[in-house]
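Only one protein chain is missing; all other protein chains are in place.
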Amino acid sequence: MEEATISQELFTINNLWVMIAAALVFIMHLGFACVEAGFVQKKNVVNILFKNTTIPAIGLLTYALMGFNLMYPGSDYAGGWFGFAGFGIGTDEAGLTSAYTDWGGYTYWTDFIFQGMFAATCATIVSGAVAERVKLIPFLIFTTLFVAIAYPITGMWKWGGGWLNELGFHDFAGSSLVHSVGGWGALAGAMLLGPRKGKYTENGVKPIPGHSMPLATIGVFLLWFGWYGFNGGSVLSADAPTVSLVFVTTSLGAAAGAITALFTAFFMFKSYDLSMVLNGILGGLVGITAGADVITPMESIIIGGIAGIIIPFAVVFFDKLKIDDPVGATSVHLVCGVWGTLAAGIFGEGKDVVAQLTGIAAIGVFSFAFAFIVFYILKLTTGIRVPDTEEERGLDITEHEMEAYKMF
Amino acid sequence: MEEATISQELFTINNLWVMIAAALVFIMHLGFACVEAGFVQKKNVVNILFKNTTIPAIGLLTYALMGFNLMYPGSDYAGGWFGFAGFGIGTDEAGLTSAYTDWGGYTYWTDFIFQGMFAATCATIVSGAVAERVKLIPFLIFTTLFVAIAYPITGMWKWGGGWLNELGFHDFAGSSLVHSVGGWGALAGAMLLGPRKGKYTENGVKPIPGHSMPLATIGVFLLWFGWYGFNGGSVLSADAPTVSLVFVTTSLGAAAGAITALFTAFFMFKSYDLSMVLNGILGGLVGITAGADVITPMESIIIGGIAGIIIPFAVVFFDKLKIDDPVGATSVHLVCGVWGTLAAGIFGEGKDVVAQLTGIAAIGVFSFAFAFIVFYILKLTTGIRVPDTEEERGLDITEHEMEAYKMF
Partner (left out) sequence: MEEATISQELFTINNLWVMIAAALVFIMHLGFACVEAGFVQKKNVVNILFKNTTIPAIGLLTYALMGFNLMYPGSDYAGGWFGFAGFGIGTDEAGLTSAYTDWGGYTYWTDFIFQGMFAATCATIVSGAVAERVKLIPFLIFTTLFVAIAYPITGMWKWGGGWLNELGFHDFAGSSLVHSVGGWGALAGAMLLGPRKGKYTENGVKPIPGHSMPLATIGVFLLWFGWYGFNGGSVLSADAPTVSLVFVTTSLGAAAGAITALFTAFFMFKSYDLSMVLNGILGGLVGITAGADVITPMESIIIGGIAGIIIPFAVVFFDKLKIDDPVGATSVHLVCGVWGTLAAGIFGEGKDVVAQLTGIAAIGVFSFAFAFIVFYILKLTTGIRVPDTEEERGLDITEHEMEAYKMF
């Protein structure tokens, strides 16, 4: 480690933490799998598990092939809006053993794996919103393009040193760059697919309950657990004051979201609604993500608490628009992602609301347009929705020839 | 970090480990949720998940509001029995970025989040014992008071530098301060609620099997996993010899509890009882917790092994008293918590059995009395038990208007 500006010990600690954080972000993929599987009907469980198993695989491989080099084109290549450092990683021998000496924080490999784990999350967010009716292969084609191209481009605008970074836009761990990107993709997909059959009737919205609340609960806890890596690792070092502040704001944001969603849902629906508490936790986590490093613990309670209030209203709002999202992904990731990005401008010291709004809008326009166009082309060509008979029978039998459970 | 007595590197490592340990303790809440959900009947699963989801949220928020400052009143405030450093955390700017320099171990935020994760566990222990019949809102009121007031006060007696600490009482990671406190609350609740309908009949004890052994098994493994943070993080640094000893004693205690519970249950019930093995693991973990830092690996096998033998006897004992505990929380957390605290006095070098007995008794009297009084007042006012018809139909439908599973 020639020219290191920090000791080998600090370098090793920082690198170790970011690697462990990557493993924690990985477990979020299991969290998503469980939440989405729990919230869909029994007849579509294998299908959603299949998606959530292949998405992180596709995400990691495409990120290695091109995503990483689109997102971090490096100083020689970076333009404000677009850059590309070439296909593949680790082609030169030096990369195998040498560490980043200019950053001092972690190795090239750690950089790749931490960012690679992030990349696949935005595609996973989409899978929940389009569940129970999307065709498998067109969806995986969408996933591949979204994670290989769209996510890294907006990611570069901020984290790769692009124009939003220059502007003073603040998005610590990705309320916008990850969650709202996924949420915009989810919105585009849900709009173009249309609602599940029987969801919106003349007599109003018909609830289609998920098949397993234990599975959904396991998923939410695993997501919360993984979020310590998602947010904590985004410090990009083990710096004690910052990482520990982030742990506190993340925890209190999630807790506040749970409690305010509980009460808001109770006043709206007159029942103690576990689904809303679970989505309140996720909303709190998404909300806290943009500013987790620049707010106080008490502010994190406010931001997470507002996210928890937003959730039930957002769910009702999308149902009003007849945009059918089986797991509430747009409410959680898009709406609370926007709220969190805004909140970082309102509460974060020295942050700029105008820059935040600019970033929200630019990322939203690009991500929604990209997803809409891809889904639209697929709709015109391969088709994106299964036939009504298949939707009726369930995708497990029609696409996978197996059932999720054999309980008899 | 002015005046630090250790290097920045060691400070960063220690802080990192205690943060990671906090995340591991967090996942214990999912462990509790799964164990308790698995051991209750299908008709009460949403209810127990609702409790186990809101309890950590309530725990973290009340600990931020007042619990932390009750438990660690600081040198200026601490009396031997009670102290309070004021409401809220992190009101001054310095707290946001500066690290504890007098301890040298970790930041103020890490201190809060690690202790905050502990706080909610004792309330979670109660929820298992009162499951399937307790009214939701009175229980959440109890939870709030127990975690905001009772847990921090006895915690201060030892960990906040109070009178038990002065006395030489040893409770490394909380066999008494966490597990027996929760266990005493569980006992008070189960006594005042009375047994589930149909549990104790003229023809003897009727087993009411849990609805999902896979869920219970997942929960126990997650608790064991989280215990590496619970015990390992209680070293409050990454000190290599101590933390690694704690990992070994914790592991062997759990393993021994599994095996002795297997054989004890076989000789008592003539079957290979998975529930008993699972509770034997938990008993071994609770038993090892008070002395994990001061015993040898071989002693940990003895302590965990005795805990595993205790479990089946304790389960039968509470059934004899007609104290109905659906998940065995009193056997695991109260009985093995007391055993573990005693064992730390018997085996731990230089430890004092009289101090251990004093601590066990004092913590027991206070925690049981507090829980009994709160539950009793609630019983007289709001009521604490659902009507028989609701118990019959199940709390999922009557309190939450939803079912845990839609398998058809």
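For reference, chains read A and B in written order, and residue numbers begin at 1 within each chain.
FYI, a residue touches a chain if its C-beta (ideal position, glycine included) is under 8 Å from a C-beta of that chain, and two chains touch if they have at least 3 such contacts.
Source: prediction; values computed, not measured.
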Absent-chain contact - pick from A:116, A:185 or A:233: A:116
Selected residue (touches chain absent from view) among B:136, B:149 or B:213: B:213
Full-complex contact with the absent chain, from A:33, A:236, A:329 or A:384: A:33
Touch residues of subunit A, complete complex, unshown partner: 7-9, 11-13, 15-16, 19-20, 22-23, 26-27, 29-30, 33-34, 37, 45-46, 49-50, 52-54, 56-58, 60-61, 64, 88-91, 96-99, 106-110, 112-113, 116, 136, 212, 215, 218, 399-408
Where the missing chain touches subunit B, by residue: 7, 9-10, 13, 16-17, 20, 24, 41-42, 209-214, 217-218, 220-222, 224-225, 228, 232, 238-241, 243-245, 247-248, 251-252, 254-256, 258-259, 262, 271-275, 277-278, 281, 296-298, 301, 405, 407
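One rule holds for everything that comes next: only the chains that are shown with their structure count from here on.
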Cα superposition angle of subunit A on its copy subunit B, in degrees to the nearest 5: 120
